[in-house]
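Would you mind keeping the following structure in view while I ask a few things?
The other protein chains are all here in position, but one chain of the complex has been omitted.
By letter and in written order, the chains are A, B and C; residue numbering begins at 1 in each of them.
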Amino acid sequence: MGPMTFAEKVFSSKVGREVRAGEVVVAEPDLCVSHDNSAYIWRSFLEMGASKIAHPERIAIFLDHAVPAPTPEHAENHRTIRELVRSQGIELFFDVDSRGGVCHQVVCELALAGPGDLVVGADSHTTTAGALGAFAAGVGRTEMASIWATGHTWFLVPESLRVELKGSFVDEMVGAKDLALRIASELGPDGADYLSVEFDGEGLRGLSISDRMTLCNMGAEVGAKSCSCRPDERLREHLSSRGKGFEPLWSDEGASYVGRLTYRLEEIEPMVALPESPSDAVPVREAEGMPIDQVLIGSCTNGRVEDLEVAARLLSGRRVSCRVLVIPASWGVYREALRRGILEALVDAGCVVCPPGCGPCMGNHMGVLAEGEVCLSTSNRNFRGRMGNPKAKVLLSSPATAAASAIAGYLVDPRSKRR
Amino acid sequence: MDRVLEGKAFVLGDDVDTDLLYHNRYLHLIRPEEMADHLLEEHPKASYLREIRGDDLIMVGGKNFGCGSSREHAPKAMRAFGFKAVLALSFSRIFHRNAFNCALPALQLLEEVEVQDGDLLRLHLDEAWLENARTGELFRVKPMEPLEEEILRAGGLIPFVLRGGVARWAP
Amino acid sequence: MKLDRIRGKALIYGDHVNTDVIFPGKYTYTVKDPSEMASHAMEDLDPNFPSRAREGAVLLVGKNFGCGSSREQAVLCLKEAGVRAILARSFARIYYRNAINLGLPAIKLDWPEDFALEGDEISIDLEMGVAENLSRGGFLSFPPFPAHLREILEAGGLVPYTRRKVVGRT
Partner (left out) sequence: MGMTTVEKIVSYKVGRRVEVGEAVWLEVDLVVARDFGGPNAVKTFEEAGAPMKHPERVAFTFDLEAPARSEAYAQNHKALRDFCKKHGVEKLLDVNRGVGQHALLESGLVAPGDVVLGTDSHMNLLGAVGALALGVGDTDVAAAWICGGSWIKVPPTAKLVLEGSLREGTTAKDLALTLLSKMGDDLMGMAVELHGTGAEGLSMSGRITLCSMATEMGSEIAFGPLDEGLSRFLEEMGLGGDATSKAAKLRPDPEAKYQLEETVRLEELCPMIAMPGSPRHAVPVEVVEGTPIDQVHIGSCTNGSFEDIRAAHQLLLRGGGRIKPGLRCIVTPATLGVALRMAESGITADLIRGGVVVTNPSCSLCTARHFGVLASGERCISTSNRNFDGKVGRGAEVFLASPLTAMASAITGEITDPRKFLRR
C-alpha cells in the first residue's frame, strides 16, 4: 500500500477498501448542502418517485440567494422549501432569520463538517468547506435529488494538485484573495478541472480559517472538484471552540500528484481580475485608475469579519467616493462586526450595510448593476451579465483593494491608502 | 379637444386602488404604451378588458376611485389603453390630479348611474352630463374647475406650462 | 432516448463558455417554465441562439464548457432550445455531470477546426462512439460511453433513472 493523496484517503475510508485516482466509487456524503434551489431539488426528488429523504440528518438547507424575498416568485420558492423541511424533519434549516447567512459561510462558521468528511453541495462554491479539512464538491440539483433519495452517489476519485505555500504575506493590504487571483491567473479557468487541490506548507499554517475559506472558495474558478487545507492546530482550535472533535486526515508524504505549485507569500501583491473571467487577473498596479461606480464588499469569498475589518481600518474617518455595499456573509459575521464597531465605521464612511445573503453576486438582489456601470467586487465571479446586466463590468479584488478604491472612486493599489 | 367624448362603458366598483389599477411590479416602466399592457392585470375582469382593447372606452367607478399610491402610471396606462375619460362618485386627490395632468378627463358623478359594461356612453363636457345611449338616460356630472378645463384643453399639464398657462394663474 | 441517431445543425462557440452567459443568474428563481428558459439560452453570448437552435442543434465548443455555477438551468435551457448533444474539447466538471443527469449527451472530444462549419448537419452515434459531418462527409470517433452513463442517458436522465430504481425497489 503506497502513499496516498488526500482524495484517495477520503474515498478509501468511505468505501472501506483502498481506492486510487481514476476509480469510480459509490459513497455516502456526510453533509449535503443546498440553498434556495432546494425547491427544485425537491421537485426532482418527487419525480424520482421518492417520498422520504434517506438521511435527513445529513441535509443542511440555507436560504441565502435572495433574502428576504424580493418578489412573489422568490417568496413562493421559499415557502415550498419550508414545507419540505417540515415534512422531512430536516433540522439543519437556516431560514430568513438571524441564525443564517450564505451557506458556505455558515457551514464553516458552525463547523458542520470536519477533516476527512465528504461534503456535497448543490452549488459550485461548496469547495469552501475544504478549509475545514473536508473533501467538498459541488453537484447539480438533479444529482442532489438522487442523493436525497438514495443517500449515495458515484464519484470519480480525482487526481490531485498540490499547492505549497511558503512564508507570509508582507502586510494586511495583501491577502488570500490576491493569492487566489494569482493562482487563477496562472492556472486559467480550467487549470484544475476535475482535480482535488491540496493546500499545504508552513505558509498555510499562518493563514486564518477565513483566509483558507477564501482560497478554497476560489478553487471553483479554476475548475477544481475540491480544494482542501491540511488540518492543523488552528483548525483544531476552530473546531473545538465549536464543540467539535478533531481527527486529522491528510495525504501521505510521497503521494502522486499531476502537478505541484509553490507560492512564496511575500511575493504576492494586490491583484484584480478584469472582466470577464476571474483568471483574467493582473496586479492592481497595472490597472490602476479604472473608474468605479459601485463597490461590493461581501459574498462567500470575502464577507467575513476579517474582511470587513480590513475595509473598516481603511475607511474609518474617511468618505467613500462611490456607492459601497457591505453585505456580511452571515448573521454571525454581522453580529461580531457590529460588536466590534466595524459596521458603524463603515456606515459613517458612507457604506450601505445590507442584510446578509448573496446580494447582487448573481444578479438576484440588492445592488444589481445598470448598463455601462463598473463594480469592484470582493466576490468570486465576473462573467458577463453576472450582476444582472450584460453591459455592466465586474472587477474582482480583495477587501483591502475594494475599500481603498472606494475612497478614491477608481481602482487603486491599497498600499497607497495604507494608514 | 372634442366636447363630446364617446366610448364603451367599463364598470368598476368602490375603492379601486392604484395597485389594482396598475401593480407595483411594473413601476419601473416609463413608456405609456408598455404601461397599458398591465392595466388592471389582477382584476377579475382583466380578460374581458383585453377583449375590448382597441375600442374607445370610458371607465365608470364608484367611491374613492384611485386611492393609494401617487403613481401616475395608472392614468397614463388607462389613456394609452384607449380610455377617453373616467367617471366616479369620488376620486382620490392624487389620482384625479394625475389624470388631468396627463390629459385624461376624470369627472365626478353627482348621482348613482345605471350603466353596464359595453353600454355606449357619451360624456358631454359642456353640458356636464353623462348619457347612456343604450337606455337614453342622462346623469349629472360635476363641471370641471376652470383650471382643470384649461389643462385639459392644452393637452395636459406640460403643454399648459410650456404655452405660458401659468402666467394667467400665478399671482 | 435513442443513442445511435442524434442529429442537428452545428453551432460553434469558443473556450470557457460559462454558465452566466448560458443562463443568467438573475433568472434562476423567476424563470421556471422550460420554454421560457429556452428563450434566454445563451442570451448574453448569442442573442439569436434560440432561433438558430430551434430545428435541432449539435454544439461544437472549445475548452471548459459550462464553467462557473452549478445551476442546472444552464443545461436545461439548451436542451429545451433544441440542443441534441454537445461536443466539447473539455467540460467543466459539474456541467458535465449535470448534462448527463438531465439526459443531454455531453461528449468530450478534441474535434479539429476543419471538422465542421457553422450550420453543417452533424450526426452522432453514442453506442459506436462516432460523430459524422453529413454535409461534408468527415467523421470522428470517441470512446463509447461507459455503461452506467449510457443507462442514465437512455432513461432520459437521472430522474427517470433513479425513479426506476426507487420505485422498482419498493
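Keep this in mind: contacts are C-beta pairs under 8 Å (C-beta built on N, C-alpha and C of every residue); 3 or more make two chains touch, one makes a residue touch a chain.
What you are looking at is a predicted structure, and each value in this text was computed from that prediction instead of being measured.
Looking at the complex as a whole, the chain kept out of the display touches A, B. When the omitted chain is restored, the residue from B:68, B:82 or B:105 that touches it is B:68. In the complete assembly, the contact with the undisplayed chain comes from B:23, out of B:8, B:23 or B:153.
The chain omitted from view is touched by exactly one of A:216, A:297, A:325 or A:376, namely A:325.
Among the residues A:15, A:156 or A:352, only A:352 touches the chain that is left out of the figure. Contact with the chain that does not appear here is found for just one residue of B:45, B:93 or B:142, B:93.
For chain A, the list of residues touching the undisplayed chain reads 66-72, 74-76, 78-79, 95-99, 293, 323, 325, 331, 334-335, 338-339, 343-344, 347-348, 350-355, 360, 363-373, 388-389. In the full complex, chain B touches the hidden chain at residues 15, 17, 19-20, 23-25, 27-31, 42, 63-64, 67-73, 75-76, 90, 92-94, 97-98, 101-102, 145-148, 156-158, 160-162, 166, 169-171.
Simple rule for what comes next: only the chains that are shown with their structure count from here on.
Mean C-alpha positions place chain A and chain C at a centre distance of 28 Å.
Chain centres here are Cα averages; for chain B and chain C they lie 53 Å apart. In this assembly, the C-alpha centroid of chain A lies 54 Å from the C-alpha centroid of chain B. Counting only residues that touch two or more partner chains, chain B has none.
Contact with two or more other chains is made by residues 71 of chain A. The residues of chain C lying in touch with chain A in their complex are 16, 18-21, 24-26, 28-30, 32, 43-45, 63-64, 67-72, 75, 90, 92-94, 97-98, 101-102, 148, 157-159, 162-163, 165-167.
Of all residues in chain A, those touching chain C in their complex are 36-37, 40, 44, 47-50, 65-66, 71, 73-74, 77, 121-124, 126, 138-143, 145-146, 149-150, 154, 189-190, 193-194, 223, 225, 277, 361-364, 368, 381, 383-386, 388, 390.
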